[in-house]
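Missing here: one protein chain of the complex. Every other protein chain is in place.
This part shows chain A:
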Amino acid sequence: MPEAYDPKDVAKDAIAPTGAGGAMDLAMSEAETLEKNPGGPLGTGPQEKARSLWTDAWHQLRRNPVFIISSLLILFLIVISLWPSLIASGDPNSCQLSKAHESATSGHPFGYDAQGCDVYTRTVYGARASIAVGICATLGVAILGSLMGGLAGFFGGWWDGLLSRLADVFFAIPVILGGLVFLSVVVSSTIWPVVGFMILLGWPQISRIARGAVITAKQNDYVQAARALGASNSRMLLRHVAPNAIAPVIVVATIALGTYIALEATLSYLGVGLRPPTVSWGIDISNASQYIRNYPHELLWPAGALSITVLAFIMLGDAVRDALDPKLR
């Protein structure tokens, strides 16, 4: 090392080996290069629409046959649960005992059940209860679960302890046992007790996922950066953490929708879910199960409809997960 430093000298020496100083003249300045191709080095010109995670996922979904099939099925199910008379002209609760157990005839393609009701009409009308329960329960679970999990994950500390233990308590209740206990004391012919019960027991599943996703998202540098630039807690949570944590919640909720529909049928089968005069696949399956040997058609149509519906939602959830998780591509 020489005796005295000339600052200019050192500066030059320090920079030159790493090339920052000299190479500047050589390389055309980045700005200049970009001026000629404003889209950037990747060739994504301004005319191409900007792609976010969601537009990207949508691109991916549109080409996925599983998504197309399942969403068409679900669309169909939603349409017939809103307007069942489009494809079934009869009244599901007008039954003629004289026709009990009759098999298919013209105009009544699925035959009649033990009460002499038209199985086709009841199967079509049954979609309404299943879809309504599934969607309401999922919405409730997703909202309550992500709220609780989001707060627990974002604030941490004793908030986290309290909310997570609360979730554990509800997580520990067995669904069927809990249903038999809670729902057997409620007398109502609406879907709300069943929906409420599912939300009560279902939110911890989403809450755990939301908590994990929020903890991961809040450690990102951009959350710190937002804080350094003066964002408030609520702004950070809503603008920076939530959008980056919501994908896993959506995936799990979509898959869970199918299982809630199956759970509704299970509870109705056990006699604690929906009750007549509500038309439900679960009730019909329950009634038909005792005649399965002699009149299998009474069981197979509602059971088949239930299976296809559950399958459609699970397939949709799978497709959404594939689209939202770039690592699986």
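Quick notes
Assume a residue touches a chain if its C-beta (ideal position, glycine included) is under 8 Å from a C-beta of that chain, and two chains touch if they have at least 3 such contacts; residues count from 1.
By our rule, contacts and distances are computed from a predicted model.
The UniProt record for the undisplayed chain lists the protein name "ABC transporter ATP-binding protein", from the options "Cytochrome c oxidase subunit 1", "Putative tricarboxylic transport membrane protein", "acetyl-CoA carboxytransferase" or "ABC transporter ATP-binding protein".
Across A:Ile215, A:Ala231, A:Ile250 or A:Leu300, the single residue that touches the chain missing here is A:Ala231. Against the chain not shown here, chain A presents residues 1, 3-8, 10-11, 13-21, 23-24, 26-27, 29-31, 34-35, 38, 40-42, 44, 46, 50-54, 220-222, 224-232, 235, 239-240, 243-244.
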